[in-house]
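Provided herewith is a single structure, encoded as structure tokens, for subsequent inquiry.
All protein chains of the complex are present and in place, except for one that has been dropped.
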């Protein structure tokens, strides 16, 4: 039995607790939050648990094997470091840390103590990403031309990071998982309308070797919520609308064939427009699958694919966007870290 | 009675002819296209007109008062120049010319001969833009934060211009019409997947003085057609989905109020989420209204708001994107021309 | 060359003329409408045609081979009868006539003179119906359980028929074409909110032998336009949303399997939920294909599948709804006519 303490019961923490409670082999023992209001909500739902305002109580407890860190970004490093040093496996929210230096340090501690770091890259556990991965593994999409993500909604303005650090990590870890191309050039342009020191709208472009271009539109000031990703391949193209109840993924048998010999006039007639398929997707809650995987990685001493290095690469991409932002969109070259 | 000759009967030309035919005071006399196949289609629909493979026949005819130039971009300048020199008013497709030098030359000829240049900025005549203009004139949206346009679909690949010159002019002339801010910085990033010398995917960002950021996502390789524009203002925000049959414009009473004194925690509670209104829009065909306006400008010797200078400013913005593209997205500063 | 006269240039007539003009082998010679305003619109578009306020001029002309009757229902019989007697082939709007007696009389005249009657059952020529027919011919849907149509919008209130006679013919001829089951029981319930003698909202249910139930929801008072049809089969189910630009037809691999032996509890686990496919559809304008078919039937002396009998069966179903309406929804048994 893995005994787990959960640090942070704000927006996402309740989901972590609820899913942990349904997993055979894991047991939530303690919940901590520095905000008494959050703690009160937790107590009403789970009166049988232990509660604390101080996360150190969880970390220092000898009865806790693993810690879920579901707090704001700026606190990840400090909490995670203490937890690892105390010999706890950690599950930590994305992005893993404020800097790649911090992330690397956490990786080293975990390595030296043979502890699991799992970074909460939730979408990798959705039926949608599983299907896209499957299509790509079977080369159903062909070479990728572009990945175009729109991730916009009204708020919530974070106080310690900009809109990119809030929303783009999802796209960064999805791209990293799908294409495993470690060499890229990143540029980012944004604006901070309220002089808060953090951009509230930003556009990111990433050129990967081999012709794939990724673009991410992030916006905290949109009146409508959009979570829409287009992936264009040589053979097939797909649209992933994560807000659709059914039919989140639509695969289009559409594209063009270019005939270099005969030039543009030939090309114009080679448009292909076939059927669209919305494949049935696994609808198991992603966070539940991720938690089961966390359990397996701990008990089988396995390295998760969403390990510290996956978390580090996301932080590296975020740092590159910050550098580019400061230089009005100047491209930053990047070689992502691997074990 | 204004007698009109139409040059070009490909994709858009038939709409120009059809609308001209319904306008009292204008009469289509001739249609020209260098492609015999297009000419044959024209003849089947309008057997009573004159036809020619050579546009010069229209321009040189003494029975023609005005010429509609509905050909590919690279031919606009040559045709328009000859037409103006022969004393014809011109209605010319967007973008007006291949370069600002060409555009400026056409403006000068027209000025010296007191002829009308109207650039086909069709969307300015839609019920949607009319409504947005009305809202802005009444300051219903408040100061603008952003203009975010997604203009993607499968093809058609143009042979003489890139995806920006094909799709972005719509956004450029709409922004120019709505905000009349002549000072901006433009950057553009794109990719040419097929080594054709023309980008097929490109992302444009424009910073206007005063904090407005515009972003335009153009893509010829999308499996789905999207024509979606978000405009975020301090007071209201709106979404314009041009592919909706009804409810093209949705105005949201949503936003945030930032209280600088009390910092982020205060701000977080100041989200505003009220009703959404989809106002009734004028559904008259935009091109018809534009043609009526063309007639009025000719007969009343009036300068249209979509005149040569409006066309020139669009070309100036396009040229800036081309410069930025060549420099991997480096920002280009721009002061747009005014009479 | 088949010379055609078109009677009626109101809402649908212009589409008939436009399509006829694009067909090799047919030539529109005259257009007639009793409303001078409509005639004026026709003249502006097609100055080279002949025009008349009196339909008899068309029918009596020796230069006319075929007549398209695009007028209100109550006038079909009189015009069609005169045209057939004068030896003209006819293309007549749905529903073919005000009564089955009238329809039968027209069929007999046409038979005796070997003339073509084609009833304008336009949707049979859409890519959507072609695809559904193909699926059914290949037994891809399995036995049909239901056909459920929602055909609602705001107006237009017809002055000579109720909402059923206006909207339900589409469903009646589609069902007749797809299932060819001539034995059914019909009931209809409706309401006439404005005491005009014609229902403005009505619900029709048809039981066909073998367990298929059809339901049609017709409404002239809906704030939104809906053209939605669900077809549920043992193997597959489909949704046809005719107002979708793309993806009009969605085929769902969903259903249930009932195991009679083990009762309901077994049944509950036998839900099937697989992929959805939106097949590529032929997007040729249906009316154009219908016109080409009209030309072929005339020139090859062929009996169209949308012949007088098809039109008659629709009228028989409409008459049955009228009888049921008068009896508060009492079922009316019906054996549809066949040659």
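Letters A, B and C name the chains as they come in the text, with residue numbers starting at 1 for each one.
Going forward, a residue touches a chain if its C-beta (ideal position, glycine included) is under 8 Å from a C-beta of that chain, and two chains touch if they have at least 3 such contacts.
Everything numeric in this text was worked out from a predicted model, so none of it was measured.
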Given C:237, C:287, C:320 or C:336, the one touching the chain that is not displayed: C:237
Listed residues C:101, C:191 or C:243, member touching the removed chain: C:191
Positions on chain A contacted by the hidden chain, ascending: 21-22, 44-45, 47-48, 224-225, 243, 245-246
Interface residues of chain B (partner: the chain not displayed): 246-247, 253, 273-280
Residues belonging to chain C that touch the chain removed from view: 145-146, 148, 150, 152, 154-157, 159, 185, 187, 189, 191, 193-196, 201, 203, 205, 207, 211, 213, 215, 217, 219, 221-224, 230, 232, 237-239, 252, 254-256, 258, 260, 263-265, 267-268, 271, 273, 328-331
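Just so we're on the same page, only the chains that are shown with their structure count from here on.
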Chain pair bearing the highest count of C-beta contacts: A-B
Centre-of-Cα separation between chain B and chain A, whole angstrom: 39
Contacts with two or more other chains, residues of chain C listed in rising order: 246
